[in-house]
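For this depiction, one protein chain was excluded, whereas all remaining protein chains were kept in their positions.
Chain naming follows the written order as A and B, and within any one chain the residues start at number 1.
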Amino acid sequence: MDINDFVTTLDLHDIGKEMYGLISRLFPICRSITGNGFRETLDIIKEHIPLNVFEIPTGTQVFDWTVPKEWNIQDAYIKDSRGERIVDFRQSNLHVVSYSVPIKGRVSLAELKKHLFSLPDYPDRIPYRTSYYKEDWGFCLSHKQLLTLRDGDYEVCIDSSLKDGHLTYGECYIRGETEEEFLISCHVCHPSLCNDNLSGVALAIYLGKILGQLPVRYSYRFLFIPGTIGSITWLAGNEETAFRIKHGLVIVGVGDEGKITYKRSRRGNSVVDRAAEFFLRQSGEPFEIEAFSPYGYDERQFCSPGFNLPVGCFQRTPFGRYAEYHTSADNLQFVKPEKLADSLAKCLSIIHIVDSDITYLNTLPKCEPQLGKRGLYEQVGGDSQSKRLQLAMLWTLNLSDGENSLLEIAERSGLEFEIIKKAAALLSEQSLLEQTSRPKVTVRDGVS
Amino acid sequence: MDINDFVTTLDLHDIGKEMYGLISRLFPICRSITGNGFRETLDIIKEHIPLNVFEIPTGTQVFDWTVPKEWNIQDAYIKDSRGERIVDFRQSNLHVVSYSVPIKGRVSLAELKKHLFSLPDYPDRIPYRTSYYKEDWGFCLSHKQLLTLRDGDYEVCIDSSLKDGHLTYGECYIRGETEEEFLISCHVCHPSLCNDNLSGVALAIYLGKILGQLPVRYSYRFLFIPGTIGSITWLAGNEETAFRIKHGLVIVGVGDEGKITYKRSRRGNSVVDRAAEFFLRQSGEPFEIEAFSPYGYDERQFCSPGFNLPVGCFQRTPFGRYAEYHTSADNLQFVKPEKLADSLAKCLSIIHIVDSDITYLNTLPKCEPQLGKRGLYEQVGGDSQSKRLQLAMLWTLNLSDGENSLLEIAERSGLEFEIIKKAAALLSEQSLLEQTSRPKVTVRDGVS
Partner (left out) sequence: MDINDFVTTLDLHDIGKEMYGLISRLFPICRSITGNGFRETLDIIKEHIPLNVFEIPTGTQVFDWTVPKEWNIQDAYIKDSRGERIVDFRQSNLHVVSYSVPIKGRVSLAELKKHLFSLPDYPDRIPYRTSYYKEDWGFCLSHKQLLTLRDGDYEVCIDSSLKDGHLTYGECYIRGETEEEFLISCHVCHPSLCNDNLSGVALAIYLGKILGQLPVRYSYRFLFIPGTIGSITWLAGNEETAFRIKHGLVIVGVGDEGKITYKRSRRGNSVVDRAAEFFLRQSGEPFEIEAFSPYGYDERQFCSPGFNLPVGCFQRTPFGRYAEYHTSADNLQFVKPEKLADSLAKCLSIIHIVDSDITYLNTLPKCEPQLGKRGLYEQVGGDSQSKRLQLAMLWTLNLSDGENSLLEIAERSGLEFEIIKKAAALLSEQSLLEQTSRPKVTVRDGVS
């Protein structure tokens, strides 16, 4: 059973519910780019897929950046003059600006307001705010609530710690036929937000579960990392072996109701870019292809000019184009089980094309081989399907001159990838094709 | 007189009638991929153009294929219980499945029906059927007639022979200035069918007659071969010298009322591809350009990856897109004299461009040469035409840096090929251009 066969047997309703359940369990945890919330999340991921957890000490130099102090938080609140918690971390971890330094004391409303963040355009929502690289503290609250605050003194408390510790990330590695790698990366650094980024985390986990059970050509490396600093840290620590990554996807925002958006890698025409576009175009469903831009998620780092890895971004509605983005409205109501399942199936289909995109060589390239005497015209049943398979065999023979992979043959013929793949399998059985691109990986000494 | 001059003096009405007359004469002959009908056809072709006839023995290995047994047929019929010939080979040679093995005997209607073929969608037409590679027998008849058959016994007789013999084909070679070749190929293996393939045969014959009288740069090789096995046999026998083919056209289906369709070679941008598109675009008449696909006529073999010859396909309505295709309705009423003549003229025009597509080098490339002092501005009469010729001279001088042939200059300038060619001739007379691409052909020892 290959990836595509698996997709066709997938019960989308069930798996969507499972993914949604996982998101619901991860939702309450207060994550940031470091700290125990991140570790707790990795522990839950570990229940689903094998995970190596790495701890990188504060202060480690990673290219132009430095691993920051570790942040943890127990409690936080604002109390009014009557001693009532009017803003309470226990109700929503979005209420505290991530990386807020500890504070405890009384402040006037005027002073307090300098540390309050709200969204006047969406008065019911709590915004999501961080202050990773500037030591400060703050609270987020709905604009509606902000407007109710009366003059007077308020008690503010943020029971957090910001001190030397570690940046934590998880890695899952699935060994395939070759040491060449397909990278799947998602950021795990957001607190109670669903689409950005728990939907991506859930999708990556399920990709790992599924690909771990199937025979795959590439080795798959999954990264569960904090955004930006996490990919920079990983690339700094794996600079020597990053060249093994032949394809990659950053996965994010895959639970909303929008159509699939694929953002190309910096190269613009890498195999994963072409596979995504080919699949989405043939899917018959609405989709969007975006050019690369150096703004977005961790593809910014993977596609920095010194690496230029062929890593695209698989998402539904891109960040900043839905009003729930980075607010308390990106919650369990916003993501839909059926959209999670749809994203999973489509992502698998794209991965399938990349994983199966072999280049063959026609062993009898002078004139057509006689297919009839090998029974290759009779292999097939129904009329129109039979004609298509015959056509697929002719295309595959004609273009298998060592220059064209199966994806290129599918693109040029206009036939589906699956029928080209089936044609190639039938022709290979008859020794009319032989594989040319069994990937050769040079492994350097001392590199695992 | 060059090819284009000849085209402008062609009496389309007369030549269309001549071509049609030739088709009428060839129509009754029962051809197949081997046998005496094929030989008889070549004998008639020989009346028009010099032809070398080749006989390749049954059993000869040609790449992945084997030359089949030779098939001949004298008579065939189905007689009803009253002894009347209700299906009679003498009335239409389409009535017998080509390559039917001999049979004589009585069969029940039920048994007979396993060997009968008709077209329910076109109840008046007899289909055309073959069984080259599976020994079997059968009759084709109109569906209307099939429905009239009553229960009872029928006498069936196919007085054919299928035994070791030869595959026959004809070759006409017209020596040009250079040993580089332009291939014209048509299949001659169909019985009484007009558009597919007698129209192509007639066009090829007339191309041969005309090109044989004119000064040509390339050597022209015409193949009159059975489809598929014929081109494979020819390529197998001429593997060493096939590299001389620099351009080629498969010609088929050129007598129907549809517009011209040009199917590109596998390379997609060979000179003949570009010449055809350029000419058709400037013709002002409807036309179609199709991408290469490995399905169709003998271009499948010439464009197989081991040869990848620059051979396109010149046709009117492509096979399978007209309902008369491979039925008794593809008859003398279906092809039109004026369409045959139009196809001939257009095909000659395309060949003309290829044959004249020389690359020159500007001998005074620094600044414009002074045309006035050489009388090159006065060479020309009427005003607008004079301006165009002057422009053509400037374009030809400017682009003749060794990178651009006349066709490329015509494409880039938007001027007609003829005026560019005329400009180049005038400039050459004044030694402002010299030819760079006088084709150099390496002839290997022992190759004629």
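Assume a contact is a pair of C-beta atoms (placed from the backbone, for glycine too) under 8 Å apart; a residue touches a chain by one contact, two chains touch by 3 or more.
Since this is a predicted model, take the numbers as computed values, not measurements.
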Based on the whole complex, identify which of A:5, A:164 or A:239 touches the chain you can't see. A:239
Write down which of B:57, B:215 or B:365 is the residue touching the left-out chain. B:365
In the complete assembly, which of A:98, A:168, A:197 or A:231 touches the absent chain? A:231
Logged for chain B, residues touching the omitted partner chain are 362, 364-370, 372-373, 391, 394-395, 397-401, 413
I need the residue numbers on chain A that touch the omitted chain, in ascending order. 62-65, 133, 228, 231-232, 235-236, 239, 266, 293-295, 300-301, 303-308
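By definition in this document, only the chains that are shown with their structure count from here on.
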Which integer distance in Å separates the CA centroid of chain A from that of chain B? 55
